[in-house]
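Removed from the display is one protein chain of the complex; every other protein chain stays in position.
Order of writing sets the chain letters: A and B. Residues in each chain are counted from 1.
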Amino acid sequence: MTDSVLYEAPGPRARRRARYASVVTALVLLAGLTWALYRFAAEGEFAYDKWGALVDPTNENFSALWTLLGGGLVNTLTAAGWSILFSLVIGTLLALTRITAAAWYRWAVVGVIELLRGTPVVVLIFFSAQALPAFGLDISLMWALVVGLTAYNCVIIAEIVRAGIAALPSGQSEAAYAVGMRRHQVMFSVLLPQAFRAMLPALISQLVVVLKDTSLGFTISYPEFVQRGEIAIENLGNQIQVYLVVAVVFILINYTLSRVAVRTERALSRGRKSSATAREPESAAATGD
Amino acid sequence: MQVLTENYQLYLNGIWTTLQICFYAGLLTLLVGTAVAGCRVSPLAPLRAFGTAWVTVFRNCPLVVVLFFMAFAIPTLGLNASYFVFGTIGLALYTSAFVCEAIRSGINSVSPGQAEAARSIGLGFTQTLRLVILPQAVRSIVPPLGSVMIAMIKNSAIAGAFGVGGDLYETGTRLSSAQGEAIVPVLLGVALGYLIITIPAGLLLGYVERKVAIAR
């Protein structure tokens, strides 16, 4: 249902009222904004001291600062990339195990999935950074972060995959069995390829979640974007400005990813005319997990 | 494992603080999320733009960054409150973007004929929404909304680290780092504490889901 079904196409009077209301809303928002800007200005938050190194290429600290932040962003993207890759592989395996497992050990798979799903990601990251070495697993900070993020996200992906397979019409597997395919053939050449296609938007959206959660790397001092920002703040004393830049960069990257997810969703549903119901592209990502 | 029995009081306090954060943040985020969802489907273009901007910002920004602005930019504006208030509001604002999207997609899941019929008997925008669409949307809103709330409970760990203190996660860091207890049992205790909250919440959600599904 498109949103516009909810109300009539506005007539002249409604349009006039909408215009007034719009102006009033805009004015209220503007007033709030102006007040905030005024307060920030009064606190000296717009001073060149605080912005120069961030925006002025001729500033003495500009290149050092951006090298620092850029390195942090690369670290963030690297950790996020590995995490999504491992989550995808392990998540798919988990989903398959859950589907194909015999009843006597399926409860164990379900148990692991539920345990990991119920624990905050920051606890899992902290755990993998602090506790894995206690078990004799000596891993670097980045891998500790990747392990924590993967532990958390693989079960979410497992659920996405399971839902993707479950959503396929049962005729698909029936037909495959009917032409004499074996169980793993049905899974790998018929069900999974179709499920992945349908899941693609949800998977891209999950990347947004992983990328955001990578920022929790600062709790174990992995030199990611936010942690590098903190070092810059320690040197320049411009915390609000640096965090503003960090926020804008994250929003730009994640917004782009979300758009890609929506595009993929549209492209897929154009390809398959039959799917009349327009599903939201996000599933797990829509929960803020 | 001794650390768990010796410090069970600390853990209980931690669970209590976490529950408090989640209770207030949950109430607030439902209010804000619904209001923003209202904005996103409203006939007024500036409200729609505002709703879209709100969701774009809070959904794409890491929670730590949102919490930072609550804890440090708002006091710079001259508005002071306790960090419990800031942390709770920050968590609620972040979650509200997801609440809004859950509600909006719920609204979208109601067949257009319902809205058309409501309008044809002369109901206005708010009446259509309140009397016809939302009651029907509830059953498709509940499952995602429940997941959003459970995600929020887990995210409260991050809010606890922003000056709030005393919640489960912070209790864990306190025991393991400041008092030097062995890390594995301490963190297992923390995980257990969250599971005590999230697993019953999940079961409750499943129960409610079945309830509204029957109502169909």
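Going forward, contacts are C-beta pairs under 8 Å (C-beta built on N, C-alpha and C of every residue); 3 or more make two chains touch, one makes a residue touch a chain.
As a convention for this text, contacts and distances are computed from a predicted model.
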Listed names "NADH ubiquinone oxidoreductase 20 kDa subunit", "Acyl carrier protein", "Glutamate transport system substrate-binding protein" or "Cytochrome bo(3) ubiquinol oxidase subunit 4", with the criterion being the UniProt name of the chain not displayed: "Glutamate transport system substrate-binding protein"
Option from B:Phe98, B:Phe162 or B:Tyr194 whose C-beta touches the chain left out: B:Phe162
Hidden partner chain, touching residue among A:Ala21, A:Leu77, A:Met181 or A:Ile231: A:Ile231
Given A:Thr34, A:Ser189, A:Ser221 or A:Thr256, the one touching the chain that is not displayed: A:Ser221
Residues of chain B in contact with the chain not shown: 71-72, 75-76, 80, 83, 161-163, 165-166, 170, 173-174, 176-180, 183
For chain A, the residues touching the chain missing from this view: 49, 53, 60-61, 64-65, 67-68, 129-130, 133, 138, 218-221, 223, 230-237, 239
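We take it that only the chains that are shown with their structure count from here on.
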Chain centre separation (chain A, chain B; CA means) in Å: 17
For the chain B and chain A complex, residues of the former touching the latter: 40-41, 43-47, 50, 56-57, 59-65, 68-69, 72-73, 76-78, 94-95, 97-98, 101-102, 105, 107-112, 115-116, 119, 124-125, 128-129, 133, 144, 147-148, 150-152, 154-158, 161, 169, 172-173, 176, 182-184, 187, 190-191, 194-195, 198-199, 202
Chain B-touching residues of chain A, taken from the complex the two chains share: 1-3, 5-8, 10, 14, 18, 21-22, 25-26, 29, 36, 39-40, 43, 45, 114-115, 117-123, 126-127, 130-131, 134, 208, 212-213, 215-216, 218-219, 226, 239-240, 243, 246-247, 250-251, 253-255, 258, 278, 280, 282, 286-289
